[in-house]
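Here the complex is missing one protein chain, while the rest keep their positions.
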Amino acid sequence: MSDVRIGIFVCHCGKNIGGVINVPEVTEYAKTLPDVVYAEHNLYTCSAEGISSIRQKISEHKLNRVVVASCTPRTHETLFRNACEAAGLNKYLFEFVNIRDQCSWVHMQEPEKATEKARDLIRMGVAKARLLEPLEEVEIRVTPSCLVIGGGVAGMSAALNLANQGFEVYLVERDKELGGLLLNLNRLFTINGKAEEVIIPLIERVKNHQKIKVHTSTEVKGVAGFIGNFDVTLDQKGEERKIKVGTIIVATGAEVLKPVGQYGYGDKSNILTQLELEERLNKGMGDEQNIVMINCVGARIPERPYCGRICCMVAIKNAVLIKENDPRAKVWVLHRDLMTYGTEFEKYYQKAMEKGIRFIRYSLDKPPEIVGNNKVKAVKVYHQLMGKEMVLPCDMLVLTTPLIPHEDNQDISRMLRVSLSEHGFFLEAHLKLQPVEFATDGIYICGCARWPTDVPEAISQACAASAKAVIPMRRGYVRPEAITASVNEDKCSGCGTCVLLCPYNAIELQSKDGKKLAHITTAQCKGCGTCGAACPSGAISMNHFRDEEILAQVEALVI
Amino acid sequence: MAKLKLACYWAASCGGCDVAILDLNERILQVADLADIVFWPIAVDFKHHDVEAMPDKSIDFCLFNGAVRNSEQEEIARLLRDKSKIMVAFGSCAHLGGIPGLANFNNRTQIFERAYLEAQSNDNPDKTLPQTSSKVSEGELELPEFYDTVKALNQVVGVDYYVPGCPPPVPIISKVIDAIASQKLPPKGSVFASDKSLCDECPRTKGEKKIKKLYRPHEIIPDPEQCLLEQGILCMGPATRGGCGALCIKANMPCRGCFGPLPSVSDQGAKMLSALASIYDIDIKDEVAMAQMVEEVVDIAGSFYRFCLPTALINRRRM
Amino acid sequence: MNNSVLIIGGGIAGIQAAIDSANMGFQVCLVEKSPSIGGRMAQLDKTFPTNDCAMCILAPKMIEAGQHANIKLLTYSEVLSVEGEVGKFKAKIKKKARSVDEEKCTGCGICIEKCPWKADSEFDAGMGKRKAIYVPFPQAIPNVPVIDREHCAYFLKGKCRACERFCEAGAINYDQEDEIIEVEAKAIILATGFDLYDPTPLREYGYGRIQNVITAMEYERLSSASGPTAGELKRPSDGKIVSDIAFIQCVGSRDVRSNRYCSSVCCMYGTKEAILAYEHRPGTKSTIFYIDLRAVGKRFQEYIQRAEDEYNITYIRGRPGNIELNRRNQNPTIWYEDTTTGETKSLEVELAILCQALIPPRDIQKTASILSIELDEYGFVKTPDGLSHPVDTTRAGILACGCVHSPKDIPDSVVQASAAAARAAEILSGGT
Partner (left out) sequence: MRNETQVKKSGFEPKILAFCCNWCSYAGADLAGTSRIQYAPNVRVIRVMCSGRIDPTFILRAFQVGVDGVLILGCHPGDCHYIDGNYKTARRIHMLKKMLSQLGIEDDRLRLDWVSAAEGKRFASIINDMTERIRALGPFVR
């Protein structure tokens, strides 16, 4: 009788799984599978109760393999692996079966088919679990320094927080000057303080901090390596420099959409974007008496479905500044919803109304129309709440546009091997579990590069990213997952097929008593498996995803 | 020690393996001293019924070459298995299905039509096809049944050892003879070859495994020193067992994979395909280059399964 | 405790700040008023915009905090006083007696089963009952029950002792007393979250008078599998499973009579709860009355779009005037003006849900005086330089994150919690 003793824990996840899949029946079925010595189902396997049950049953039934059938390994594998480890079982002797996100939630109207699928998936999970081998994680030293890409308010805040905790920071900024978007802003809501009063002191503190090395008009050319050991190539006006850092924070910000072709922008002289209005307000306004603002230009439309989050506040702030500058001026803000969420913004919106700024709600299917050929003279708009068409005299038309992702997000995402969301902003690992981390270890994201945010939110995200980056740097080492490739030297013929396939050049041919053999540097191997699949001698084994384990799953699919 | 009893048989094969045994040249005398040949249709005149008369397990070892293509070969394979202590699958056909195994791209109907009806040299107005039994004036004539699928020996009877090669090279044959003579036989199921791929013993120098284009052997004159695959010639060496002394490579021709897959590989074709496609350095977004790649590897299945189609995971064409 | 952080409040923000600080190698003391950490998020069934179940996101963090070597959990405890200043705070914490020995208790739950005395469950927002000895919710951490001395027959009339009889671990200890614990800390993070506005004063909506007018949190408990109705949307008056419901936004928010601010999250949780209704019973019709539909986060707009396209949800722009009761069938009838068409109409539904405002914790004044920090005009924590130091308070060394700072959704709370941990780390490394 093989000494494999498997325990299975099937989760109801409240009604999420139990409401569709017949969990008790599936648990009974699991008991019939080879080498399964124990099976149970619980309301919430991920709860403390569920976890302690796993730990208890491991010792009670001397389990040396654990299978959990519940939600998705992407969020809960670490939790259950740690539970196994806490019970003294090597955490790689654990297999996760996804019967919620990829079964009960997507076959809600076909409970019997979902139950049958759950049975198949569990059979496949057990088939793999039986062949799992214990693995040990390799400890990798972490260089206690961080590369911050982007010298705007987010990048600088992150750099300062890191430096104040004693870590060395390389702050790289593409432009000549630090400051980012705030440099060309006039005032900031909600205190209407001058943007310079916020950004200049920040720049000074960054420049004077001996732990922060500032590299302006510098671009990141290449990033190699992995958490704790990133080899970064910087390009400062053609001159290349190499630095070694442990962690990377992306704070490259975003840019304001230029609404070319909308409402006559570009061919009528008195149409500005809010950003252009900022400069005019900064230098001093002309004698325009009637100012009309149109919000949601190029946002919340099929081509760009997202809401720009802060553009309403930018518009209202500029409207307030215009009124404060010239109380006689009339300002209309045409909007499709006013996104002044929270305590401060709503109060600011009330203040704007008290100053006589008029807000008119329009709908997407009846957008405002511009009157006038080379200059805007008036704006026709259907006032939804009054239910009638209005013609507003207009000396200046201001279009409120959302922040959009930088064009070169694509290159940064390729270089750092991190993904973009469908909107083109950077995609964090998990909106709630890891809001400022990438799926790739050691790389973090904050500020408008992740999603349009205002200054305090950007600074909060910057500090949060710094907190996450500090964790591995303070500990001094990381133990990446032990999912790596290994060469069996009795099988390797030194044919060299694998060498160039490795994206991390972790493989090289080394001569050993006269014969050339492939050698893999475990620390550099990320476990993708490309070399393992290509090795014509079957000499490369992928830990935790060995050929035998995957083939066992394939064979278990069809009873 | 009493002389051993040796049997050889020639099933679906070209006869090259029988000749290969003679390639032992003077060492054939050592074989003669070692054993009495009790059955070897090509060389000695023992008949089928003679074997049937022998007591079970009375033959010490049987060198069975050729694949199993029809009922007669199967019958004799089973007979020899019963009569022999050690059954050796001798040569690629018995070991993997060999060249005859490529018939598995077709079935009996297609083969008969091609051979007896379509072949230009035929004179078969009545379109007669071979029958397993046919009545003639003299009585009833029987022919073995022609199977749809060619099988390797171990898909019909239990095989103790495998001697790869098409034909097995002399050094390997001598090794088999010595092992049997000395009774120091490797574990059951062993293959008399290296457990590493041909590249391990290939004399050519290896650089970067990256190819832009694949050439047919006649299209370029390869550099004699450098690895053939790296020069764009399809060489099955990386996915084939070594042990043959790289005979073909030394003759400036690429390996065609006759020694079969490596020990931990269950499908030689799949593995060679995976390796080759991985090192092809073309842009996957370029449809033309991708189509070109598939055209350049002329007859992919034929090339990758040249000797081992019957023992491949998908061992015949679905009709 | 040399390098240590005191964190007050064990909701998602407090837990995240504790985990980050602990992972940075600092000692953390996490104080939570209720018997278990988890906070408001534990009461939620699902969370927008991904609709993954709240507990599935929260449980891993709760477990990590519960098991982390650097985190000391003080639940069922309150902060009595805080002395000292940044770098050298001294706090006195009252650990209320649970009447259950935490070391011995195995969390088997027999005592709860056998206890005959019931009380309103705070966790179920009063929709369900709990025993006198109870654990707030199944996944509680620590999974140790507490005896509610105001509803326990033994403490009221000296009889029963059922829990003691059935407890195999001998963990019940009626004589357990409150304990005062001294904690030193270099920095303090306040994360006491929020309370929910009680809509009773809004007479026109009839909350408390009309049974089938409930609040959003009550609805959340109804729709949760671990709730009083095991996830069945049964309306309070007759237990009928509803299939035609309405949500009213800005109840207690953006209202001069109560709170002028916007609670940021009600637009999104209103839509989420409408989607949950459809998922529980495909075909359910939901109507949402709103003023501005504030869907500003990642994938929020697509979430609203899918609500309209696939979950039979209709949005009407207009704040309803009042709700009347249709005596015959206990249905609430909502009177409203559709401001986009100007018509005044009424809509009878089976259940009306009030999307109540998020208000500062009811004991915020007491907390503020203990920590001697200032509050803003609404009662949330005041940030002196809200622009450059968003998580700082008016007192050096004390930081604030999550909804105690101002109403915000879970992703923003988690970000602020990590930011607070980063600021605390600055202080613990000698900065200010």
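Labels for the chains are A, B and C, by order of writing; each one numbers its residues from 1.
The definition used in the following text is that a residue touches a chain if its C-beta (ideal position, glycine included) is under 8 Å from a C-beta of that chain, and two chains touch if they have at least 3 such contacts.
Treat the numbers as computed from the prediction; the structure is a model and nothing was measured.
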| item | value |
| --- | --- |
| Contact set of the excluded chain (shown chains only) | A, B, C |
| Chain not shown: contacting residue from C:D198, C:D244, C:E279 or C:E324 | C:E279 |
| Among A:L89, A:A114 or A:A352, the residue in touch with the chain that has been omitted | A:A114 |
| Option touching the unshown chain, where A:I54, A:M124, A:I412 or A:L517 are the choices | A:M124 |
| Residues in subunit C touching the chain absent from view | 50-52, 279, 306 |
| Sites on subunit A contacted by the missing partner chain, in the whole complex | 72-74, 98, 100-103, 105-110, 113-114, 116-117, 120-121, 124, 410, 413-414, 417, 419, 421-422, 427, 439-440, 483, 501, 503-504, 526-530, 532-534, 542, 545, 547, 550-551, 553-555, 557-558 |
| Residue numbers in subunit B that touch the chain omitted from display | 105, 265-267, 269-271, 273-274, 276-278, 280, 282, 284-285, 290, 293-294, 297, 299-302, 304, 312-314, 316-319 |
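Please note the rule applied: only the chains that are shown with their structure count from here on.
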| item | value |
| --- | --- |
| Distance between the centres, which are taken as Cα means, of subunit C and subunit B, whole angstrom | 73 |
| Subunit A and subunit C, separation of their C-alpha mean positions in angstrom | 26 |
| Overlap residues in subunit B, where contacts from two or more other chains coincide | none |
| Subunit A-touching residues of subunit B, taken from the complex the two chains share | 195-200, 206, 208-210, 237-239, 242, 262-265, 271-272, 274-275, 278-279 |
| Touching residues (chain side subunit C, partner subunit A) in the complex | 20, 23-25, 47, 49-50, 52-53, 55-57, 59-64, 66-67, 107, 138-143, 224-226, 230-231, 254, 260-262, 264, 279, 292-302, 305, 317, 339-342, 376, 378, 380, 386-391, 406-408, 410-412, 414-423, 425-426, 429, 431 |
| Of all residues in subunit A, those that touch subunit B in their complex | 490-497, 499-501, 509, 515-516, 530, 533-539, 547 |
